[in-house]
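Only one protein chain is missing; all other protein chains are in place.
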Amino acid sequence: MANKIRVIHCLNQFFGGLGGEEKGGLAPQWFEGPKGPGLLVQQLSADIEVVGTIAVGDNYIAEHPDDGGREIVALIEAQIARDPDLRPDLVMAGPAFAAGRYGMSCGAICQAVQEQLHIPAVTAMHPDNPALDIYRQALTAARAGVDVMGMRDAVDAMVRVGIKLVAGEAIIPSEDGTIPRGLRRNYFADATGAQRAIEMLLRKLNGEEIGTEYPMPAFSRVAPAAPVADMAKATLALVTSGGIVPRGNPDRIESANASKYGEYSLEGLDRLSAESHQSVHGGYDTTYANEDPNRVLPLDVVRELVREGRIGRLSETYYATVGNATSVKRAEAYGREIAAKLVNVGVQAVILTST
Amino acid sequence: MPTAHICSIVPISKTVGANRIIPSVAIPHPLGDPDKSPAEEKAIRRRLVEMALQALETEIAEQRVFD
Partner (left out) sequence: MTLTLLRHSVQTVTLGGTAGITGGTLTVDADALCSHLQTRDDRLTSIQIGLAVPGDATRIVCVKDVVAPRTKKAGKEPGTGTLCVLDNVAVVTCGPIVAFQEGIIDMSGPGADYTPFSRFPLVVLEIDVGDGVSPHEHEAAVRSAGLDAAEFIARSCIDADPDVIEMVAWEPPHGGPELPRIAPELPRIAYLYMVLSQGLLHDSYVFGRNAKDGLPLAVDPRAAFDNAIVSGNCVSACDKNTTYHHQNNPVIAELLRGHGSRWTFVGVVISNALTRLAEKQRSAAAAVKLVADMNVDGAIVSKEGFGNPDADLMMILRGLEQAGIKASAMTDEFAGSDGDSQSLADAAPEADAIVSVGNANERIELPAMTTVFGPLPDVTRLAGGYPHSLREDGTMEVELQAIMGSTNQLGYGRLSCQEV
């Protein structure tokens, strides 16, 4: 007979039968075997054995945001050290239904288990659970109802998804009843892109559901920063996504999907030149930028404006990366880091040039 | 801190959320124009940077294109 899938089940104080709201601060506790909904897990699948249960108070992780997940991981590791047969194939958390704090707890636990123990984790919650605002991308979460009335269905879904996770199968929201993580994953369709485009157009012409393969995103907005009262008194920094780097590309910034940005000195330079700098951006014809890099990073005129007093000071450090195929998420991260560095050295305004 | 974005494809800059946008010459040479003389190019470049400075000094409530 094939080995059963070993599961450690995490739940809150209530479903663990340890008390109500008053026990909300309960630190993680270990119990051998299944408890509460864990018994239902075992009932619903002959392939699963719940080898242990961890109960933790709904408020505990909220009150220990940094360490909470790590503590659960440490507790699991301690059990494994004591008895290797307790090493789980899968960790289950919840179902949390629409309960926000319980959802946060499940989210933190699943994320920690995945990242630190490299064990698959599954949870179940209602699609409107506020925990998804934070944990959506990290979680494999089966869709559950609003409350405990939907317990059986939720556990059933969690079990089915969990078994697939352990088998290494791809989880698809429309097929497996999971909450979309907001991640894009490639797959091979039966028809070519051209065929799919034509069929999609016909559906649109016939007034049928279009079934677009890429729903348009809503980009996040940042509130405009307050202006600088007078640039003549301010420090300006230059940043570019046009890939202008010192000749030789000392940091080896990639021509596309750049994994880094560079921090370079402008000291002693009145202007950029074909000898001093080059463009490593792979997304445009770099001939003109290489001939005269000031066409992308306007050092020459900025220096003049400083001399004339129109700009107070130019920061002698500029930042450059390549904006070609670099994902928005990475670009946001670079922006945040660069901004922090600029603030640190007293820069008050930035000119960002792009190609 | 305020940032002035000098770029050619204004719709993209707007879509990704830049607030102070200065339309530039063209993708391969945002602050230059190889069809012009070096002196004319520099004048174009200077005008774009001055526009950017103006944008940095302007109070705005929402995204604005400065040109």
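By written order: A and B. Residues from 1 in each chain.
Keep in mind that, in the parts below, contacts are C-beta pairs under 8 Å (C-beta built on N, C-alpha and C of every residue); 3 or more make two chains touch, one makes a residue touch a chain.
Just so we're clear, the structure is a prediction, and the values are computed from it rather than from any experiment.
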Omitted-chain contact residue, chosen from A:A189, A:A223 or A:A340
A:A189
Looking at A:G25, A:P130 or A:P180, which makes contact with the chain not pictured?
A:P180
Which of A:L44, A:A256 or A:V306 sits in contact with the chain that's absent?
A:A256
Touch list for chain A against the chain that is not drawn
137, 170-173, 178, 180-198, 200-205, 210, 212-219, 252, 254-257, 259, 280, 282-287, 323-330
Footprint left on chain B by the chain that the document does not show
8-12, 15-16, 23, 25-28
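By definition in this document, only the chains that are shown with their structure count from here on.
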As a quick test, compute the distance in whole Å between the mean CA positions of chain A and chain B.
32
Chain A partner contacts - residues on chain B that touch it in the complex
1-8, 13, 15-20, 24, 27-32, 34, 41-42, 45-46, 48-50, 52-53, 56-63
Within their complex, state which residues of chain A touch chain B.
219-222, 224-231, 234, 236, 239, 242, 284-289, 291-292, 294-296, 298, 300-302, 304-305, 310-311, 328, 339, 342-343, 347-355
